[in-house]
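All protein chains but one are shown at their positions in the complex.
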Amino acid sequence: MKVLLTAAQLGRLPVVTVQGGEDVAEVRDVIYSPEAGSLLGLTLNKRGFFAGRRREVLPADAIHAIGRDAVMIPDESSLAEPGNAPDAVGQPPSGRNVIGNDVLTEGGVRLGTVRDLALVVGSRGEVVGYQIDKVGGGEAYIPLPAQLAVSGVALVVPNATEDFVRDDLVGLGAAVDEFRTQLGLA
Amino acid sequence: MTESFARAVGRRVLSRATAQELGLVAHLLIDPGRTHVAALVIGKGKKARIVDWDQLSGFGPDAVMLNDEGALREPADERERQVARGHLELVGKRALSGTGNGLGTIADVTFDPESGRLESLLIGDRDIPPSLLLGIGSYAAVLDITE
Partner (left out) sequence: MSTTTWFILLLVVLLLAVAAFVLIRRLRRRGGVIASRNKR
């Protein structure tokens, strides 16, 4: 059973070196690929209440592990200069923040608006779904299929997604495999 | 008889040669291999001095005995200076798994006073082998645990 956490929870986590036990940064933006269903990288802030942004970024392949309490990297050299990181991470596209985007099925049914992303704990950033604010109010979770259209204003999901809206992360975890099997993606 | 870091801190340190009290145990330094107590820090701030384990004639329940005063030395590198300032103190340090999950705080560290060999880290209600330590820093001690 996958233990999930949301990108909002990720956004507050310290980045800690395994070798040094030091909190070298904290997470700012979470950059992911909807097509691949995975994290591409993180942009960072410096630690401390009065501190500003940190120039270096963290590409997903440099992440050792993501847990409930920290993002672990082998050591500080895992952080990359924006010029040395993949463009998606070093120069994240602007206007592509999915929070607040409408979620629409291919058939034109609006399921809600995006509130957050759901990731697997312990992985290096497997994205499994979205947390949405439902049309009628309240929160729910929908699983992420491999193919998805994202515009920065709206998300288009397969019709089948409607049947896999779940109330909590636990339910989502169970729904993801079933959903993907049904879509023939597993 | 097992010793522990929490109990050892504050213990008197005397010279066996002169019976003079040289200070109190402030911190304990472990070796890079995480198997033994490597040295003690006696005194605080500018007066902090390091004593290597092999310079002890005995680590008793009531006092730590040094062979002689000459055994006291200044911190030799940045790591020892950090230990002397208390930044790397294991007792009370946040414990984090290598997978990024909090494990609690290290309540105490037990060791054998005869050999200096580390026995276990007490975290929550668990005894963790010190060999699982991957890194110790000012933020956390990282452990090779998957959970």
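Order of writing sets the chain letters: A and B. Residues in each chain are counted from 1.
Keep in mind that, in the parts below, contacts are C-beta pairs under 8 Å (C-beta built on N, C-alpha and C of every residue); 3 or more make two chains touch, one makes a residue touch a chain.
The shown structure was predicted, so the numbers you read here are calculated from the model rather than taken from an experiment.
Student: Can you list the shown chains that the absent chain is in touch with?
Tutor: Looking at the entire complex, the absent chain's contacts are A.
Student: For the chain left off this view, which of A:A62, A:A85, A:V103 or A:L117 is in contact with it?
Tutor: For the chain that is not drawn, the touching residue is A:L117.
Student: What residues on chain A make contact with the chain left out of this view?
Tutor: These residues touch the chain not displayed: 7, 11, 27-36, 40, 43, 45, 50-53, 88, 92-93, 96-99, 116-117, 150, 152.
Criterion: only the chains that are shown with their structure count from here on.
Student: Compute the distance, rounded to whole Å, between the mean C-alpha positions of chain A and chain B.
Tutor: Those two chain centres are 40 Å apart.
Student: Give every residue of chain A touching chain B within the complex, in rising order.
Tutor: 13-14, 16-23, 64-72, 121-122
Student: Once bound in the complex, which stretches of chain B touch chain A?
Tutor: So the residues of chain B in touch with chain A come to 96-102, 134-142, 146.
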